[in-house]
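Every protein chain except one is present and positioned as in the full complex.
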Amino acid sequence: MFEQSDRYSLFTLLREGLRGHTGWRPAWRDAAPQPAYDIVIVGGGGHGLATAYYLAKTYNRIKIAVVEKGWIGGGNVGRNTTIIRSNYLLPANIPFYETSLKLWEGLEQDLNYNAMISQRGVVNLYHSDAQRDAYVRRGNAILMHGADAELLDEAGVRRMLPFLDFDGARFPITGALLQRRGGTVRHDAVAWGYARAADRLGVDIIQNCEVTGFRIEDGKVTGLDTTRGHIGAAKVGLACAGRTSQVAAMAGLRLPIESHALQAFVSEAIKPFIDTVVTFGAGHFYISQSDKGGLVFGGDIEGYNSYASRGNLPVIEDVCECGMALIPSLGRLRIVRHWGGIMDMTMDGSPIIDRTPVEGLYLNGGWCYGGFKATPASGLCFAHLIATGEPHAVASAYRLDRFATGHLIDEKGMGPHPQLH
Amino acid sequence: MRIPCTYCGNRQLDEFTYFGDATVRRPDSEAADALPAFVSYVYDRTNPTGPHRELWYHGLGCRQWLVVTRDITTHEVLGAQPARDVASRSAVSAKPAEAPAS
Partner (left out) sequence: MTSLRRPTGGDIDRQTTLRFTFDGTEYAGHPGDTLASALLANGVKLVGRSFKYHRPRGVLTAGSEEPNALVELRLGSAREPNTRATVVELYDGLDARSQNRWPSLKYDALAINSLAAPMLVAGFYYKTFMWPAAFWERVYEPLIRRAAGMGRAATEPDPDSYEKVSAHCDVLIVGGGPAGLSAALAAARSGARVILADEGFRLGGQSVASSAALDNGSVSDWIARAEAELHALPNNRVLKRTTVFGVYDSATYGAVERVSDHLPTRMPGHPRQRLWRIVARQTVLASGATERPIAFGNNDLPGVMLASAVKTYVDRFAVQIGQQAVVFTNNSSAASTIAALHRGGVSIAAIVDARLQPDASITASAQAAGAPLLAGAEVIDAHGGYELRAITVRSREGRYQTMNIDCDLLAVSGGWNPNLQLTTHLGGRPIWNDTIAAFVPDKLPPGILVAGGAAGRYDLTDAVADGQRAGARSAELCGLTAALPIDIDSANNYAIEPLWRVTGGKGKAFVDFQNDVTAKDIEIANREGFSAVEHLKRYTTLGMATDQGKTSGVVGMGILAEHSGRTLAETGVTVMRPPYTPVAIGALAGHHRGPDFKPKRLPPSYAWASEQGAVFVETGLWMRPQYFPKPGDKDWLDAAVREVAGVRSAVGVCDVSTLGKIDIQGADAAKFLDGVYANTFSTLPIGRARYGIMLREDGFVLDDGTTARFGPHHFVMTTTTANAARVMMHLEYCHQWLWPQLDVRMVAVSDQWAQYAVAGPRSRELLERIADPGIDLSNAAFSYMSAAEISICSGLTARLFRLSFSGELAYEIAVPARYGDDLMRRLISAGATLGVMPYGSEALGIMRIEKGHAAGAELNGTTTASDLGLGALVSTKKDCIGRVLSGRPALVAPDRPVLVGIKPDDPSERLRGGAHMVRVGTAVTAANDEGYVTSTAYSPTLGHWIGLAFLKSGRDRHGEKVMAASPIHGESVTVEVVPPVFVDPQGARLRG
């Protein structure tokens, strides 16, 4: 995949250090669109770039393009809270996310790119017997799928995270579900690493190229119109979560998706403070620390449809209230930046990877706020679907018709209310 | 964000609960195509980027349901009406269907 001189290694870094870093090639070519491709992926985010990479690598597809309306990695892969895990409840989800976690574990060597994948552990706290039983059910499901999970009692949580509020809390911590193989990843690097690897396999990554319409003849897709002209395509894959509804509407589809904003927060960089990912069980709050030192945290979605990549004070305050309730020493740390991303919220809180009623048009979307951790498996499974026409075994439940048949994948049991998932 | 409750006036976001699309209306449960109609009603959404008619509940206020028109991209609130008034004007399924003759 990489020529020796193009590989990233300590050796090449030393070599370039000695010659002023003049020898680095662009991480990906700034490709111009060709008249036609075998496969065009719409969306240069993590999922689209990963799809292109696995299509090129695993399925040996050669004429592939990724079209991106802005700059690659500018959507949710570049504005999430970087957490990876496979600690899901339902059998439709666990194998998929576990496939993803396994791909994460070998991704850096595969891509020759250090995405700082750090299996620091993910701790889900519980505060009541009912919550404990729900986590036991989940932990057992995880173990029965061959992934890892452990139960911590209160003392176990104290040993790991002594600075949490154990004694004065409104909702005392009574234990936690721990997935040690979960952790964090340097999110931007995922987009860049996939882009570079896909580029070296011949994929054209076309930035500043917005799709304006699809050419559909006799129910079959033949190409797409873009701001950079028409591009012919035998197959088109949509991987533009956050904008799925709009892009799919150009092909005449109306989907079980609403767009909602999710905020994230980062504090000023501090010396090592929290060594794992922790989620609060008595409110919407989760936190980890980046390698650079900033605490990265977030909470619930805004709760109303939104295409603005920002939120409002009620959620900001709620997140900070939860943060202080969980970690009372956070008070004097400062938030340096808060922002929002647009989530494709489906009606059952789970994603869609499926064919569409338009032949040759494939859909990958509805990732809710779980898309980042799914990136490798989403790319692998979407590539499989596009290349073979058949769903990948671990993504076979992510069908579009499940809402009609009732085979819902509702982890939270909140029903058809995207704002509650 | 502030929501203009037609009864209470402009109130802060955290007094309200959002419910979703107000353009979809509950179909006739006795119709022959009730199942697909209900699937579409409950699940499919236009999800526009601009003005959106949507339901909000003033739960920490007067408990009124509102149909709010709001630009989803800018969050600009363009207007609000009592949901009851909107619903009363359109006659679709204004009561639970009567029991079918048995």
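In this document, chain identifiers A and B correspond to the written order of the chains, with residue numbering beginning at 1 in each.
Following the convention adopted for this analysis, contacts are C-beta pairs under 8 Å (C-beta built on N, C-alpha and C of every residue); 3 or more make two chains touch, one makes a residue touch a chain.
All values derive from a computational prediction rather than experimental measurement.
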Listed residues A:H127, A:R200 or A:K235, member touching the removed chain: A:H127
Which of A:E154, A:D188 or A:E210 contacts the chain that the document leaves out: A:D188
Absent-chain contact - pick from A:V67, A:V296, A:L330 or A:I352: A:L330
Residues belonging to chain A that touch the chain removed from view: 8-10, 12-14, 17-18, 21-22, 24-30, 70-71, 73-74, 78, 91, 94-95, 105-106, 108-109, 112-120, 127-130, 132-141, 143-146, 149-151, 163, 165, 168-172, 186, 188-189, 192-193, 207, 267-273, 282-283, 289, 291-293, 308, 310, 312-313, 316-317, 319-325, 328-339, 404-408, 410, 412-416
Touch list for chain B against the chain that is not drawn: 1-2, 10, 12-13, 17, 19, 26, 29-30, 34-35, 38-39, 42, 55, 57, 59, 63-65, 74-77, 82-84, 87-88, 93-100, 102
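Keep in mind that, in the parts below, only the chains that are shown with their structure count from here on.
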Whole-Å separation of chain centres (CA-atom averages), chain A against chain B: 31
Complex contacts: residues of chain A adjacent to chain B: 245-246, 249, 254-259, 303-308, 312-314, 347, 403-404, 416-419
Chain A-touching residues of chain B, taken from the complex the two chains share: 1, 12-14, 17-21, 36, 39, 42-47, 49, 52, 54, 56, 70, 72-75
